[in-house]
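Let me begin by presenting the structure, written as structure tokens, before commenting on it.
What you see is the complex with one protein chain gone and the rest in place.
Each chain carries a letter (A and B) given by its place in the written order, and its residues are counted from 1.
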Amino acid sequence: MKHTIREIFHSPKFLVGFSIFMFILLVVIFYPLFVTAEPLEIIGKGTFFEPGIYVNVYDGVNSKQYTLNLDDAAEKRIASKLGDQERLDMQEWLLSFGIPEEEIDIYDTEKLIELWENNYDRSIRFPGMTSARQKYFGRLNTSLAGLLSTEGIVLAAENQETGELESTGIIEQTNYLNVGQVANVRVLPLGTDNFGRDMLTELVSATGTSLKIGFIAGSIATMIGLTLGLLAGYIGGWVDDIIMFFTNLFTVIPSIVLLILISYSIGQEQRGAVTVAVVIGFTSWVWTTRAVRAQVISLRHRDHVNLSKLSGHSVGHIIVHDILPYIASYVVMAFILQISSGILAEAGLSILGLGPKTTDVPTLGLMMNWAMIYSAHIMGKWWAYFPVIVVIALVSFSMNLMNTGLDQVFNPALRE
Amino acid sequence: MAKKILEVKELTTKYITRFKENVYAVDHVSLTVEEGKSLGIAGESGCGKSTLALSLMGYYFPPLYYTSGEIIIDGQNISGMKPDDVRKSILGKEIAYIPQAAMNALNPTQKIIRFIEDVVHAHHPDATKEEIYDLARTRFERLGLPASVLEKYPVELSGGMKQRTVIATSVILGPKVLIADEPSSALDVTSQKKVIKMLRDLMETEIIKSMIFITHELPLLYNVTDDIMVMYAGQIVEKANAEEAVFDPLHPYAKGLMGAIIVPEEGLRDVKLTAIPGVPPNLKNPPDGCRFAERCKYAVPQCKVIKVGMTEVGDGREYRCIFSEEELREFYKDAQ
Partner (left out) sequence: MPNKQEPLLKAVGLTKEFGFGRQKTLAVAGVDIELKEGEVITIVGESGSGKTTFAKMILGLIAPTGGEIYFQGQLRDISTYKKKLEYWKNIQAIFQDPYSAYNIFHKIDSVLMDCIRMRGGGNLPHKEKVKMMTEACSFVNLKFEELTNKYPFELSGGQMQRLMIARIFLLDPKILIADEITSMIDACSRATILDMLMELRDKIGMTVIFITHDVGLAYYVSDKVYIMEKGLFVESGTPDEVILHPKEPYTKRLISDVPKIYEEWDLSTV
């Protein structure tokens, strides 16, 4: 036994799979201890905020300000507003306006802006230009205004008595604040989803739920499959015939169809994560049954089973001591595959809108479903679906890797 | 003296285990096989006879490694050759090898003739299908196999027939040496006899020039080979002609082996079988002195210390023991 466990941990495939899986599991367990926010709490007003660090502007203005004279500050400021595309767009407008091409140097920022400020007129609409395009140039102009100025922004407060605005301070261009000193900073490493919920918190919670669903579904499927397989294989005869009749029946009906029908008939309100897991478990035992039965049939006429019979052991004792240990490795492998296929089945159901009810807990499938409904993939909001796909892939990849690793240890034919 | 077909000098090969230990499974083995002669190798399982068979081909692959010694086939030294060259120019042409489960090596999706074509094409790329078919047909008929076998798939043949087909195929190019490692152990007695008959026919028709036959079934060895070599723990302990090796062995281990022969012949029921107690030594860490000393009932304290070499007693007969021929015979007489 000790030897086997050492062999297992010497298998590089198993180790890689195990490390990935443990990493995911540890994150799922420990993340909620550090981030106590509700995974389904809506924090963002608006959809799909980009991943990043969100600093509270009000707190920022009121926090201590430092002056740093950095040479490239202005350049960076301009660069963030004036990309290559904007420069080309400006060139296009200026050309249409009638400025000769040789006078425009789009890489000389100062001259370009000067030329623009001297010539731009919001009201001009060239022939062939759409009104959307005209408005775009308008917006570009606004964002350029004051870009080269060196003055700060005046902060003003309303005087309670007179109702006039009174200057309370100036934010210079060289003013900085220390993020650590700002009271409210929220890091959203994966941005927010369509409802304005923190993607990362949601994703971690969803991974946990999905693993739970996979585990419950896998356990149920393996238990049913193991029991039926053992009975059919060891007892044989009419017991085998009846069990195999039902097994074959379930084999020819695709389980996804059954899943869809059962999920649909349960109804949205009754479908919790556990219910879905149970439904998945009850529809995916077929292959385990067949595999276990085949193994048991090949085992039941082995000499060690005969010897056990001759030593006066009962059927129960023989099944537990002489059959189960021999198929244990096989069952563990089947269990791992059942977990990963349970997770995938939940994802499949949820994408179709037949997953657990949406107000309760997030699951990986539900997150995919939301991302799809709100067209995240069309709008290029990659953070709403890509991390979910990565997690699904990693979970089933790590499990399959562990499975292959185990197979290599337990199957002498694959050993080196 | 007849021409030497195979000459092996002090061949040593080793296995390297997963834990990087060296296991010298063939330890300074020398042997000579002359034209038209066959040599049998006997011994318990784990004594290195199968490893010797693999080593004699000169084709080493991990975990088996060549250490030292020479293998000379018909004047050509193959011990220093690269594995690829050995495979291209030696295997099948100079040396053919038949393992115990050779019959399982047939590709189930191909007819037997395709398999033969592959073998021939490996050495004669220009041979046409007709030539190969004619060669195979005459060869098969000469060895008592129906030519219809050529057009069959392996599953259509019985185990014994498959084994004979593989043997006939592996000697299609007329190798100088045939190494047969337990070629009939997995078969029932009738098929076994047919395989033995075929091996004898191969020698008689001079399709092969010499043969090395490996088995733990001594009666079989006695009936197939001219000379018998007994191996123990990677070393040769006795070399003699078949008659002497079976009825008058010198080395105590050989004596023990011969004492355990069971044949359905008159007189056997009156003989008390002698069995050798104990198990062979672990080759990772072989004893310094005689490797058999631990199990030998005639052993004296010096046996465990002195490294014993082979003692020659004329006519190519050799044994590895510190006792003289007369002393050993005296022991055996007392035992009876």
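Everything that follows uses one rule, which is that a residue touches a chain if its C-beta (ideal position, glycine included) is under 8 Å from a C-beta of that chain, and two chains touch if they have at least 3 such contacts.
Note that the structure is a prediction, hence the values are computed from the model and not measured.
Enquirer: Can you list the shown chains that the omitted chain is in contact with?
Expert: Among the chains that are shown, those touched by the missing chain are A, B.
Enquirer: Which is it among B:Gly36, B:Gly174, B:Gly259 or B:Pro286 that touches the chain not included here?
Expert: B:Gly259
Enquirer: Using the touch definition from the top, which of B:Leu52, B:Leu173, B:Leu218 or B:Ile322 touches the missing chain?
Expert: Of these options, the touching residue for the absent chain is B:Leu218.
Enquirer: Per the definition of touch given earlier, which of B:His28, B:Arg137 or B:Arg200 contacts the omitted chain?
Expert: Result: among the candidates, B:Arg200 touches the missing chain.
Enquirer: Quick one: which of B:Asp27, B:Glu44 or B:Asp227 touches the chain that's been left out?
Expert: That would be B:Glu44, which touches the missing chain.
Enquirer: Please give every residue of subunit A in contact with the chain that is not shown.
Expert: Interface with the chain not displayed, on the subunit A side: 302-304, 306-315, 321-322, 325-326.
Enquirer: Considering the entire assembly, which residues of subunit B contact the chain that has been omitted?
Expert: Residue positions of subunit B that touch the missing chain: 44-45, 188-190, 192-194, 196-197, 200, 216-220, 222-223, 246, 256-257, 259-269, 273-277, 279.
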